[in-house]
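Every protein chain except one is present and positioned as in the full complex.
Think of it as A, B and C in the order they're written, each chain with its own count starting at 1.
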Amino acid sequence: MKKLIDNADDVTLEQLKGFGLAHDTVEVHFDPNFICLAGGVEGRVAVISGGGSGHEPLHGGYVGMGMLDAACPGQVFTSPTPDQMYEAGKAVNGGKGILQIVKNYTGDVLNFQMAADLLRAEGIEVRNIIIDDDVALQDSLYTAGRRGLGTTVIAEKVCGAASREGYDLDRLAALCRKVNIHGKSMGMALTSCMTPQNGTPSFELGEDEMEIGIGIHGEPGIERMPIKSATEVTSMLARRILEDGAYTRTLSEWDSEKEDWVDVEIQDITFQQGDEVIAIVNSMGGTPISELYTVYAALAEQAEQHGVKIVRRLIGHYITSLEMAGVSITLVKADEEILHFYDAPVNTPALRWGA
Amino acid sequence: MKKLIDNADDVTLEQLKGFGLAHDTVEVHFDPNFICLAGGVEGRVAVISGGGSGHEPLHGGYVGMGMLDAACPGQVFTSPTPDQMYEAGKAVNGGKGILQIVKNYTGDVLNFQMAADLLRAEGIEVRNIIIDDDVALQDSLYTAGRRGLGTTVIAEKVCGAASREGYDLDRLAALCRKVNIHGKSMGMALTSCMTPQNGTPSFELGEDEMEIGIGIHGEPGIERMPIKSATEVTSMLARRILEDGAYTRTLSEWDSEKEDWVDVEIQDITFQQGDEVIAIVNSMGGTPISELYTVYAALAEQAEQHGVKIVRRLIGHYITSLEMAGVSITLVKADEEILHFYDAPVNTPALRWGA
Amino acid sequence: MIRRWIEEMASVLAENRACLSELDSPIGDADHGNNMERGFRAVLATLPETEDIGALLKGVAMTLISRVGGAAGPLYGTFFLEAGKPLAGKTELTPEDVVQLFENGVTGIRKRGRSDTGMKTMLDALVPAADALRSTLAEGGDLAAALKAATDAAEAGMKGTIPMLAQRGRASYLGERSVGHQDPGATSSYLIVRALGDAVEGISR
Partner (left out) sequence: MIRRWIEEMASVLAENRACLSELDSPIGDADHGNNMERGFRAVLATLPETEDIGALLKGVAMTLISRVGGAAGPLYGTFFLEAGKPLAGKTELTPEDVVQLFENGVTGIRKRGRSDTGMKTMLDALVPAADALRSTLAEGGDLAAALKAATDAAEAGMKGTIPMLAQRGRASYLGERSVGHQDPGATSSYLIVRALGDAVEGISR
């Protein structure tokens, strides 16, 4: 297995140790594992996220000033367990409640719900906001719904900044929900990837094939087809994103009056002529940075054709799937509020500006 | 060929176009191709680098405030041609001369020399400083000498900052030379890579093999061996770097009195107990960020055993070789001057802090 | 019996680790066997020294919840948590207790997972197993016979997931492409039911 690891059975542990040694702006805790801001959170809402490992820099790389207060890494491609979020929540709780940003995978949703229940039992207010932005999945009625992809990064950035500027828990939850319904993503793979535990590719792709509409866990996508040029691939993804309808789904959110999880119906925006967007052109891991630029050029072209203007962009490794070769594209419609918090200073291992 | 490209015969062009669209802090010029700081350079030394493409973000990603003033990308793995550096030099010349930072590959050395000759004919003073930090190569007498690896990134950062603080050309050249003799690197590969033009791997590695002492052009390394654990691999590379002797070589530098290229003998430092260093743990391209952290942990351990203290570190994609899986390690002994300029604000597409 | 069941589950899930992860590969993320094996290894290591069946099942639940992660962790965790609730303080199980155990567990999964049979999940093995338990006992069968019937029903339910279109969990992302594959969670559920039959048989032998 061509990986730089020591112990296939617990790579997460060894990588977390290195992460802790490398970055002195964060603290790494073990058993249960979580990464949190060194120095703690006082008098503002704490923002927490997490998910399976293997998507680095997500989420640990985004812990720091102006973004996440804590991140809970699960085993590779396996959502974290409630005790991790419970301990992380207690560690960073600043008395104003906790926003949990959760990617829409059954495991993540359930484990973060259980964690919220545990924290609430300690008297800490918690809101879970789900990110489900993967337009590859059209249907929501008969499925677990859309997966969480790149919009997560923007949600973490924007909410981290808004917490610093004093948003209370409900307002922050509303902002996070807004980023989610403003954001749409889609990905594709040229190669599969391999978890250290399994040591075999999670799916097989022929030498001339690519997989469209993949997630970030080595799952197969929605369609397999012959490899096309970067511009054709990008057009396919970008058009699907730009022309996506007003997707509607039911998500579980905590109702503090009913004191129970209730179903909330939520509807996406659709992109309109004149919209300004934040774009992410994201390597799935194995695709080198250079190749992302042909994709960016084609994306800019598609956006222009749709009358949509890219006003900010991230091009690089942001939400990956181990060593998978491929790319995902995210567009988030940016209003003044979102742009203001996006531009605010941030200092994390993986995202830094203005500081 | 599993690449996100449009045209295998000139990927550099399409990628440069995307780069120009994406980053409005830089200007991209075509035919001849170069990337330069938007706004120009006034009243200070211009710092230029360049080399074959395929090493992104090196060098284009480092053009910006506080680092490079211009970068000249050649074809993939092929050094740029003198007309590129000539035009870039004329574009960014601010009247105080030009420092060219050149990685020690025959092609780069020769083409940058020719460019210096051309610029000098226009009345512009030029110094070429060679980076040759690859400790995999022991001998210098009977070879083209050591290759240029990760120390290049630190040299570009430090010299870019020093130019902003008013260093004149000779002082800047001396600083660059110092960074070079303070820096040592070594790399390894788990897989080969493939240029778009060739479409076949540049060397074949068995499923259980790795290659030690590789460069950044898909050349084979100095030794092939069975894959080892990340910690063992790191120890091997780190010990070789930390225990490297006072390497001596002869490099061609311009003598402004003799008005000719002269051979200068230059000697590396050796690392000593108590040294402070800047470390780079660099993905060769295909190795995901997560794996770099086990390497970092092992590197920190080795450094400590040698009494050397890592005071700054970069962990990620800095000087790559297309999609090659593998890692390279760089240590640069940091004195007060180097650390001061390393810490200075920088705002480039690939490296940003304090701004 | 419960301790014996737990040991039997741990051993059969360890044996089937690779196979369960492989089933999770075409329609999931290829980790179900790893998750279950890791979870039950921890269960064995942390099992409390008590004969209180409710406490034992709660112990299993808490360990699964904190060690498995993914979808299966909270779902099986909820199964054992709910299953154990009415059994707190008991040291012996009547056959009716076993029926209750399964029915409570299944109800827990239904609620937590917003799911039901026919969606290509663990419920497609567990629900028929619970039904078979109840009806065999109602028809006068003994516990061994009921567990035999439950195991057969779970196996049939597990195989019945093959032609299904997934509507929950990761497999549902695949739409039509999820058809033709056996659900890994239904498979581990079948093993869990069978393990109880084997444990009871082992005791009576």
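Following the convention adopted for this analysis, a residue touches a chain if its C-beta (ideal position, glycine included) is under 8 Å from a C-beta of that chain, and two chains touch if they have at least 3 such contacts.
Remember, predicted model here, so these are calculated numbers, not experimental data.
Among the chains in view, which touch the chain not shown?
Contacts of the unshown chain, counting the full complex: B.
For the full complex, which residue in B:Gly61, B:Gly74 or B:Pro349 touches the chain that was left out?
Here the residue in touch with the unshown chain is B:Gly74.
Given that one chain is not shown, which residue among B:Asp139, B:Glu165 or B:Glu232 touches it?
B:Asp139
Kindly state which of the options B:Gly18, B:Pro57, B:Gly150 or B:Gly218 is in contact with the chain not pictured.
B:Gly218
Looking beyond the chains shown, say which of B:Gln197, B:Thr248, B:Gln272 or B:Gln305 touches the absent one.
With B:Gln197, B:Thr248, B:Gln272 or B:Gln305 as choices, the missing chain is touched by B:Gln197.
To test your reading of the contact rule: which positions on chain B touch the chain that is missing from view?
Residues 32, 52, 74-83, 105-107, 110-111, 113-114, 136-137, 139, 142-144, 147, 195, 197-198, 202-203, 215, 217-220, 222, 252 of chain B touch the chain that is not shown.
We take it that only the chains that are shown with their structure count from here on.
Draw the chains as points, connect those that touch, then say whether the picture is a line, ring, star, complete or other.
Topology of the interface graph: linear, an open chain of contacts.
Please report how many Å separate the Cα centroid of chain A from that of chain C, as a whole number.
So the centre of chain A lies 31 Å away from the centre of chain C.
Going through chain A residue by residue, note those that touch at least 2 other chains and give them in order.
As it turns out, chain A has no residue touching two or more other chains.
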